[in-house]
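Every protein chain of the complex appears in place save one, which is left out.
Then we have chain A:
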Amino acid sequence: MLGTLTILLLCQLAGELITRVLHLPVPGPVIGMVLLFVGLLVKGDVPAPLQDTAGGILRHLSLLFVPAGVGVMAHLHRLGTEALPIAAALFGSTLLGIALTAWVMSALSRNGEDRS
């Protein structure tokens, strides 16, 4: 658990440093994810402690969004005056985004399987 947490933080830290040194537009943790992924490819399997810790954190991934979500308090005025455009945009674009992405992916991979 402790060792794994250290590995995750090291990957994140390396990711943050890389994005800053190379001026990448991508956040550090995403580069950190790529680093860990490459590490797993090199190693060839997922060590059990890493599996447990990663599973534990990801099981409660949505908890981590709560503090930022409460920030809604600070924008109640704007959300009130522009309620209709904001609500329509959020619902419309989110549902369209999910449906289109999934539909394109499923249509393309089905064609691929037919040919093979």
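FYI, a contact is a pair of C-beta atoms (placed from the backbone, for glycine too) under 8 Å apart; a residue touches a chain by one contact, two chains touch by 3 or more; residues count from 1.
In the analysis below, contacts and distances are computed from a predicted model.
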| item | value |
| --- | --- |
| Choices "Cytochrome d ubiquinol oxidase subunit II", "Amino acid ABC transporter substrate-binding protein", "Murein hydrolase (TIGR00659 family)" or "NADH-quinone oxidoreductase, f subunit" - which one is the UniProt name of the chain not shown | "Murein hydrolase (TIGR00659 family)" |
| Chain A, residues in touch with the chain not shown (by the definition above) | 5, 8-9, 11-12, 15, 25-30, 32-37, 39-41, 46, 50-51, 53-55, 57-75, 78-79, 82, 84-86, 88-106, 108-110, 112 |
